[in-house]
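All protein chains but one are shown in place.
Chains: A, B and C, in written order; residue numbering restarts at 1 for each.
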Amino acid sequence: MNDQDKAIVIGGGIAGVSSALSLADNGYEVYVVEKKSSIGGHALSFCCKATEQCNSCGVCLAKDKVTRAASSPNIHLLTHSEVVGVREVRLKDGGVSFEVDVRKQPRFIDEDKCIACSLCYQSCPKPGIAISRPYLSSIPNVFSIDRNHCLAFQQETGCALCEDNCPAGAIFLNQKEETTILHASALVVATGFTAYDARKKGHLGYGRLPEVITGLDLEQRLLAGRASAFFGPLTREGKEHMPPRIAFIQCVGSRDPHISQDYCSRVCCKYAVRMAAKLKSQISDAEVTIFYIDLQKTESEFLSLVEQVRGKISLIKGLPVEIEKAGNGAGVSMRYENIDKGCMESADFDLVVLSVGISPAVQNQILAETLCLRTGRDGFFAPLNLLDSTVSSRPGIFLAGTCQGPKSLVESVSHGQEAALRAVAFLRGLKKKGLEEVCHG
Amino acid sequence: MIVAEQKDITEIVKMIEGCQNILVIGCDTCVTVCLAGGAKEVAILASGLRLALKVQGKEAEVHETSIERQCEKEFVDALKSAVKGHDLLISTGCGIGVQTIAEQFPSLPVIPALNTKLLGLPEKQGVWVERCQACGQCILDKTGGVCPISRCSKSLLNGPCGGSQNGKCEINKDIDCGWHLIYERLKALNRLESLAEIMPVKNWSTSRDGGPRKVIREDMCL
Amino acid sequence: MDFTPAIVAFCCENSAYRAADIAGAQQEGYPSNIRICRLPCSGKLEIIHILKAFEEGADGVFVFACHPDSCKFLLGNVRAGKRIDHTSTLLEKIGIEKERLRFFFLSELEWTAFVEMVRLGNESIRNLGPSPVKKEP
Partner (left out) sequence: MDNHLDSCTGGNNGIPVKIGVFFCTCGHMMNDYFDVKALMDYAAQVPGVAFVDENRFLCTRSGLEWLRSKIVRSGCNRFVIAGCSPHQYEVRFMNVLEEAGLNRSFLTIANIREGCAWACADKEGCMPKARQILSSAIKRVALAKPLEKVRRKVESSALVIGAGISGIQMAIELHGLGLRPILVEKQEKVCPKDASFMNPCTQGAQGSDEVFSSGWITQKLKELDDKKIEILTSSQVTQVKGGPGAFRVTLETAGQEKILDIGSIVVSTEPEKRAVQKMTALRPSHRIVSLSGLSDLVTRERRALEQILVTADKRTKYVCFILGEAEGFAKRSTVMALNEAIALKKQFKAEVVIAARDIIVSGTQIETLYQKARQAGILFFRSTEDSGPTVSIEKGVITVRIHDPALDRPSAKAASGNAGVCGSQESEGAARPVIIHADLLVFEDEILPGEDTECLKNALRVNLNKGGFYQEANIHLKPNLSNKKGIFLAGSCHGKEETCEALGDVRSVAMAVYSTLSRGYLETEQKVVIDTDKCALCLTCFRSCPHQAIEIGEVELGQKWGAKVIPEACQGCGICAGECPAKAIEMVHYSDNQIFSELTLER
């Protein structure tokens, strides 16, 4: 196959997957280079936010796309892999193509041989740490071994229980890092985002107080079980079985010039209200409060969700000043500004959820250097023109998803498709030019 | 189209008491279209009866079949072999179907599974409304294509009764006043003056008042 | 009471069937007497399928559909809900407790809820005892 029929998607998150699918559907050969052991990115670690009805969080949409990508014959998944070098090469027919170095870290389990029977996991002395997969039916549905935790790499005697137990002979503890070279005429960068590290906001107590968690933590907890399991028996004011008090703090790492993340992350209001609704539907007497600056009332689905929770959860305009262990020992105490009342107030909570925002991915700068791309003041990859935000500063390289700026899950799917369009148009252009040159020659 | 609706299953269960071998017969025409007695409903009814019998601890067999049109002797005749061995027939046809079956199989009891309701049309999926009462003397030409016999609760012929309000019938707020509809329709047709014409007393003998009716096409019957 | 009910669970392959798979893969055991019947959409489920299940000796029938507004086929779940309502009344008239037919909304990711629903559902059917259909004549 010609290089002009091939594309490389860097990042197997939902935007990358959506992009790859669109390209593959049109007959292009697509390589998806994913750093982690499974594609799907953040989206697959989110929980379903349906209450009595679907609240359009889009997680199932993501799951659908990822499953489709996994079974597409035109998509090649390269997990544990990173792009480490890119060169432009001139082709014989005059066209230009990229030569991309991809470094693959060892997984120690052969992807073709593994049958996901989970016997290695069961026999491992440190299951879930040394041998794990990020989610059930991850894609590819293959376990991976973490060198830093696996006993085989730490003890001289060498544990090889997994190797002994694997019925498929898929475990290779001597696997080495390897570098492969891929060729393609178009690249799609879809490396996603890093969630804002809430530890940097010391006054909110994340990492210090066990009652304070982030939205992502809550997603994972809800994915693993029902909300009622989070709380032990709550006793206060001398009474037992008190309903849990839950607070959501908005704009943690968003709209904040002090940390030069002075943009809106676009997703937090929505996920906070959805999760608040979910918690409320699972624990009907829970007292849920959302603290916010400006509630981003856009999109009709969200408006009707806000309508649905009206009166059931409280919305307070204002952000906390500090969160400390509560004096009486139960939960945390929060001081906050109530803008609507124009005064400082304080309240106690059993769980505080920080709605962390979308920060540019940590590796953006390195990748930008590798690919000779420009990043913006905010640290995201900068498009040439915001009216066409998938076109990067270098021809042949396109941007998809949250690597370009904050986007919701559905917006990322759409953006991935957009990037595919630009890539297809670019590849078609190259081909046409190639043909013309051949004719002229 | 004839519109019917299924009887309460408890009523049917009562009617089949004592029978051992039951055949449920569906009709593929009107009652299929009005979702009351087609192949699907026959299967549900038969299964429901089997369950009900088992719950009551009775042993009886319920079989099912369906024919093109129960109101035709020829189609019903074709059931002869299927009917064999049964001691009760249940018809999910309209009243006509039940009677045709009764006439063709005089030795077997036939019971109706449906209540035949009206001649009408589906207003939307699952909702049927009456449009004709088969009065035998159509006057739709005079009333702008809206039938006062079936659509006016009192079947009045010369305008509304005076009880209608905001275009709704005094019998029920959900029913449109037939005469209001006629007025609107004639207004749209620019023919309001035809309302001034007095309609004579209707000869109801062509309707049910004259006893069972008959239609004869001389040229078609030998 | 030493009675293991026979239960048929009609599962939409877009949600509950996957949830059941995940529950399985998590080795999160649920009662083995639950028989899963895969459907392309809960909207495909017909009244006759439910009745047939009871005829075949099921003590309970569970139907799992996607949450409202998330049916891959828009309104299949709503249709299923309406059919279930209709069937419940029918069952009651026939003399089968309507509690033997249960309808649940579930998404693919709510496998913990699936296990919970199935366990509780199984318990409630067990408490109801064998289906009246199975009475010896």
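Convention: contacts are C-beta pairs under 8 Å (C-beta built on N, C-alpha and C of every residue); 3 or more make two chains touch, one makes a residue touch a chain.
All values reported here derive from a predicted model rather than from experimental measurement.
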Candidate in contact with the missing chain, chosen from C:Ala16, C:Cys41 or C:Ile125: C:Cys41
Sole residue of A:Asp197, A:Asp217, A:Glu322 or A:Glu411 that reaches the chain not shown, by the stated touch rule: A:Glu411
Positions on subunit A where the hidden chain makes contact: 22, 25-27, 54, 56-58, 60-61, 64, 67, 71, 112-113, 115-119, 137, 141, 166-168, 255, 262-264, 266, 269, 294-301, 303-304, 317, 339-343, 374, 376, 382-390, 393, 405, 410-411, 413-415, 417-418, 420-422, 424-425, 428
Residues in subunit C touching the chain absent from view: 6, 8, 13, 17-18, 20-25, 27-33, 35-41, 43-46, 48-49, 52-53, 56-58, 69-76, 79, 83
Residues of subunit B (touch criterion as defined above) contacting the omitted chain: 28-29, 32-35, 38-41, 43, 122, 124-125
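Everything below uses one rule, namely that only the chains that are shown with their structure count from here on.
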Graph class of chain-chain contacts, one of line, ring, star, complete, other: line
Chain closest to the middle, measuring from C-alpha centroids that were averaged per chain: C
Residues of subunit B touching at least two other chains: none
Subunit C residues counted as touching two or more neighbouring chains: none
Footprint of subunit B on subunit C - complex, ascending: 46-48, 51-52, 54-55, 90-91, 93-96, 132-137
Touch list for subunit B against partner subunit C, complex: 8-10, 13, 40, 43-44, 47-48, 50-52, 54-59
Residues of subunit C defined as touching subunit A within the complex: 14-15, 21-22, 25-26, 66-70, 105, 107-110, 112-113, 116
